[in-house]
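With one protein chain removed, the remaining protein chains of the complex are shown where they sit.
For reference, chains read A and B in written order, and residue numbers begin at 1 within each chain.
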Amino acid sequence: MADYKLLGKNYQTPDMYAKVTGRSKYAEDHRAEGMVFCKLLVSPMPHARVRSIDASAAEALPGFEGILTADELPDEVEAPNEASLTNEPLYEGEPILAVAAVDEQTAAEAIELIHVDLEPLPFVLDPLDSLRPGGPDARLDGNTMRGRELGEIKWTAADMAGLAPGQIPMDAEAGEEWQYGDLEAGFAEADVVVEEHSYFQSLSHQPLESRTTLAYWAGGKLYVYPSVQSTARSVGPMARWAGVEPADVVVINEFTGGGFGGKISGYVQAQIPILLSKKIGKPVMMRVTRRDETSFGRARPGVQARIKLGMRRDGRITAVDVHAIGDSGPYGRRGDHMNVGSIGSLAYQPLNMRTRGSSVFTNTPPRGAQRAPGGVQSMTMLSPIIQKAAKQLGLDQVEVLKINAPEGQAQYGAPGQNGQQGNVSSAFVKEAIDKGAELFNWSERVQRSGQRNGSKVTGVGVGLSTYSAGASGVDGLFVIRPDGRMYIQSGVGNLGTGSTFDTMRAAAEGMDMPWEKCEVAWGDTSRHLPWSASQGGSSTTHAHTRSNWAAALDARQKLQEIAAHDLGGSASDYEIGGERVYRRGNPSQGLSFARAAQRAIDLGGRYDGHELPEDINGMTTVSATALAGQGLMGVAKDNFPEGGRRMSFVAGFAEVEVDTETGSIRMVDYAAGCDVGTVIHPKNFEGQVFGAAIQGFSIALSQKWVYDRRWGLLVAKRFYNNRPPGFLDVPHEQPMKWGAADLPDPFNPLGAKGIGEAAQGAGSAAVVNAIADALGQENGDFFRSPVTRDMILTQLEQAPTGHDRLTAHV
Amino acid sequence: MSQEIIGLTEGTAQQGVSRRSFIKGAIAASAAVSSSNYLFRANGGAVLAQTPAAGAVERLITVNVNGRSRRIEVPPMETLATTLRYKLGLTGTKLGCDRAECGACTVLVDGVPHYSCSLLAHSVQGREVTTIEGLEAEDGTLHPMQQAVLEEQGFQCAFCMSGFIMNTVALLESNPNPTRKQTAEWLSGNLCRCADYDKILTSVMRAAEITRGA
Partner (left out) sequence: MAVIRDVIPRLELFQPTSADEALALLAEHGSDAWVYAGGLDTLDWFKDRVKRPRVVVDLGGVDVLREIRPTADGIEIGAMARLIEVINHPAVRSQFPALAYAAQSAASPQIRNQGTIGGNVSQDTRCWYYRDGWTCYRAGGNICYASPPTAMNREHCILGASRCVAVNPSDTAPVLVALEAEMVVRRGRAERVVPAEDYFVGPEIDIERMTVLEPGDLLTAIRLPSTWAGTRVYFEKVRDRETWDFPLVNVATALRESGGTIQDARVVVNGVAPTPVRLTAVETALRGQARNEQTAERAGTIAIQGVAPLTHNGFKVNLMKNLVKRSIRDEPMSV
C-alpha cells in the first residue's frame, strides 16, 4: 500500500468531543421558540378507506394548534408512491392525519377526540397469497410493478399443479427476468444438483434514533432538522415536499442516530411538520415514537425463492436458477429480489445463470434499501445451498468459495442491452478469503465441526459476501485561507461511520497539509456544502476520496500557476510540500500557502472561486460562489476513470455452539477477511466490518416480524418481540478479528472502496452455515432465516412446524 | 364508562373476497363486546381537573441533577427523561424506545444506572441524578470513559453513547478492572443498533486502564 501521511492512520474525528460530552444535537435535541408538538393519528387496519373525519371536538380542546389531513397535501402523489398522509392507508400504522398542540399531552387527548370512520378493505401479508390463483391484492390498483407500470401477476392452477402448499412454480410468470449462458447444459454438467425453497425475513431498519423532525419557516425559508443520511441530498426532496425552491431550504443535520439505508435523502413523513408549521405559523416538532418508526420507518424486503444450483465435482458452480419473490410493502418498487441473482452471480460466478422474479405488494410497512439491499438476502439464501452441495461432494467450504471467486474485472449480473454483462473494477477475493481463513484458523476449527460436548454441538461456517462500494461524480470543495488553514466542505451526512471526515483527509493528503490545520464544515447546508454522496450505499469512502483528491489536484495546479506568475517560469517548475509551493530544486523560491491564499484573492478568477468549473453540480456552484474571494479554492468534480462497478468483498467465518436440548445458539467467534482496496481509517473500518457482521448475525438468529394473519396486524412491535441483538448475543469474550487484503482498487487514485454493506451478508451467511454444520446433514438445513429456538427444537424432533417453509411473518 | 366500538370480521387473505359486517353501538364496560380488534376506545378519556386531589403530589418539585438543585414544575406522569430533556435543557440523554428496552436514556440515580424513560420525575426527589453533561470536571477534564472513547473512536452514530457511558461510569466505580465478559454483562441492558459492541468493549477496557493508571 502507498505510504500516506493521513490515510490509513487512526485519528480522532472532529465530531467526537461533542458526542462524548453530550453536546451533539440530534433532531429531537433542537428547540425553537414557540415550538409546538404534533402527534399522528395512524391506521389501526392493514388496509382501509377513510370515509369521514370528525375533528370538531379535538379542535375545541384548549391548547389545540392545528390539524393536517391528506386532502391538504399540495401534490398528487403518483401511484404506487408513498404520501405523507393518506385517506387509503395501506398498512397498520400509516399516518392518516396529524394534530399539533402546545404539548403532547394535549395532542394525544385531541386525537382521542377525533372520530375517523374507516371502511376495511382486503389485505395481503404474504406475497405468495397474492400470486396464487384468485388471491387478494394489497392495493386496489394491482399487486406488482411491471417495469414502470402497475399491474397484476396471478399464477394459474396449472402453474400450481403438483406443488405442495407454499411452494413456488419455477417457470410461472414473473415480472422480471435475465439470464446468460445455457442453463440446461449447465445443469447437465453438474455432478450434484440442489434445489430448495428458501425464505428470508422482512425486518425493520430500527435505527436507535427515529426519524423525528423539527421544521419551521422564517423569512420565507424553510428550516428543517431531520434525521437523515445526507445533508446535501436531502435538500431537493425537502424542497419538493415543501413546495419551494431548493435555494429556500436549509437542512440542519449534524448527527444522525443510525439509518442503515432507511433515511438516505429524507423521508416523505418530513412533509408533515413542514406543512403543519407553514399552516399554523409555528415551529412544529414531530417526535416519531419507536412504534411509529417500526411502522413508517423502513424495512428490508423479505424474499421467498426457489433456487436450483448445480455443482461440478471440483466445486465449480455450473448453473444457478432463481425464482425470487420480493415482499415490496405497499409502495414503490424494490429490486432486492433480483439482486439475489445479480449479487450471487458476482460472488460465485456461476457458469450459467437465470434469475426471474417479481416484487409483490403487501399491506405491511413500506420497504426501503437496507444495508446491502438484496445482497444480504442473496448471500444468506445461496450460501447454505452451496454448502449443501459442497458437503454432498465432500469438498472443503473455503476451497469451494475460492474456486468460484471472481477476480480482476470480473463480469456479473444481467446482460445489458448490448448483451454484455457489467463488470467490477477490481476483485481480490481469494486474497480476502485466505486472510479471513488464516485469522479464523479455519483448517483447525473445521475439525470441530459436529463435535459434541454434552448436549452442545459445535459448527463452523463460512460465507462470502459482496456489495457495492463506491459511487462517483460528486464534487470536492475546500478553501485555504490567508490564515494558512484549510477549510474543507463536507456534504456527507453523519451517521458516525467516520467517512464524513475520513474522506476529507484525502484533500489534506493531496495538499500535504497537517490535519491540525484543517477544519471541516458539515451538517448545515447554509454552510455552503458541495454536492455529495449520501452516507449510504457504502459510497462515501470511494466517492469522496476521489472528489477530494480531484479538488486537491485542482488546488495544486492553481498554486503552481500562482507561483509561476509571481516568481517566473512555468507551473510545472513548481511543486507542493510542507505547506508551501516552491520551485523544484530550489525550495527557498516559493510561497507559503498563507501567502498564496492571499495572492489567490488578489488574482481572483479561478484561483479564489470567482470562476468555477462548468461540470460541477449546481449545488456546488452555489456553495462555491458563496465562498469565492476567501482564499485559494480547490473545487472539482470527480472525473477519474471508472473501470467498472466498485464492489467490496468480505469473507466471514463463524463458529457457533448449538444446545440440542434447548435450541439455544451461542456465537463463539467470528472473523472477517476483506477486499476493500485501501483502508483509510482502521478503527472506523473495524466498526463497519463488525457492526455489519453483527447485524448479519441477528438476521440469522433473531430478528423478524410476526403478523397475525387474521387481522393483518403486527404483533411483534416491541424490541423484546422483534429482538435486535444485545451485548450478550454476540461474541464478546474475545475480540473478533478482521484482516484486509490491502490491495488498492486500480481505478481510484487512492485505491479506496467502501465496506459498510459488503460486510453484512458475510455475517449472516457464515452463521446460517455454521448452524447447519453443527446440526449435520439431516437436521441442519433450514433454508429459512432467522433460525430460532423453536425451529431447532422442532427440526430435531422432526415435528411439524405449524407453517410452510416459505410462510411470511410467522 | 362506555365504549364505542367498530367491529368487523376477519380479513380475507384466504378467500379473496371482502366480507364485512359492522357492529356499532355503545356498550357498557362490563358487558361482553363483540369480536373486534380494530378498536376506537374512549375509556378513561375524561380529562382530570387541573388541581391535584387532596393528598396527591404537588407539581412543583426539587430535583438534584449534576450536583445542582433545581425547582421545576412537573406533572405527575412526566418521566425523568422528559424532564431532563425538556425542562432542564439536558439533551445528552436520549430516547430510543421509551420502553426500558434500549438503554439510550440511562442515567445514574445515586450512582446506580436507571432507564430515565421509566422513572417518574417525581420518584427522584431527594436523590442525586447524574447525566452525561455532569461527567466532565469543572476544568473540562473528561471522565476516563469519555477519554477512552475519544482515543478508540468508540461508537458510530453515538445515539446510544451517553447511555453506555453513564452505565460504564457505574461499572468502573464498582469494578475498576473488569473482564470483557463482566463488562458485556454489566452493559447488557444497553442496545447499540450500529452494533459497535466490539469497539465499545475496547473503549471500556481502555477506560479501565486509564482509571487504574490515574
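Note that in this section a contact is a pair of C-beta atoms (placed from the backbone, for glycine too) under 8 Å apart; a residue touches a chain by one contact, two chains touch by 3 or more.
Everything quoted here is computed from the prediction, not taken from an experiment.
The missing chain, though absent from the view, touches A, B when the full complex is examined. Per the touch definition above, the residue from B:Gly103, B:Gly134 or B:Gly154 contacting the chain not shown is B:Gly103. The missing chain, though absent from the display, is touched by one residue of A:Ala60, A:Ala79 or A:Ala108; that residue is A:Ala108. Residue A:His803 is the one among A:Lys279, A:Arg595, A:Arg645 or A:His803 that touches the chain not shown. Set against the missing chain, the residues B:Lys94, B:His114 or B:Arg206 yield one that touches it, B:His114. The omitted chain makes contact with chain A at the following residues, 39, 41, 44, 104-105, 107-108, 111-116, 289-291, 455, 661-664, 702, 706-711, 713, 715-717, 719-721, 723, 725-729, 788-791, 793-794, 796-797, 799-800, 802-803, 810. Residues of chain B in touch with the missing chain: 4-5, 29-30, 32-37, 39-45, 47-48, 52-53, 55-57, 75-79, 98-101, 103, 106, 112-115, 118-120, 122-123, 167, 185-189.
What we mean here is this: only the chains that are shown with their structure count from here on.
Rounded to whole angstrom units, the spacing between the C-alpha centres of chain A and chain B is 28. Contact residues on chain B toward chain A in their complex (touch as defined above): 6, 8, 10-14, 16-18, 20, 37-40, 42, 45, 47, 75, 85, 90-99, 101-102, 104, 131-133, 135-136, 142, 146, 149-153, 155-162, 165, 180-181, 183-185, 187-199, 201-202. Interface residues of chain A, counted against chain B in their complex, comprise 10, 12-13, 16-17, 19-26, 28-29, 44-46, 105, 109, 112-113, 115-118, 120-126, 129, 134-136, 206-209, 255-260, 289-290, 495-498, 681, 683-684, 686-687, 690-695, 698, 709-713, 718-720, 724-728, 730, 732-736.
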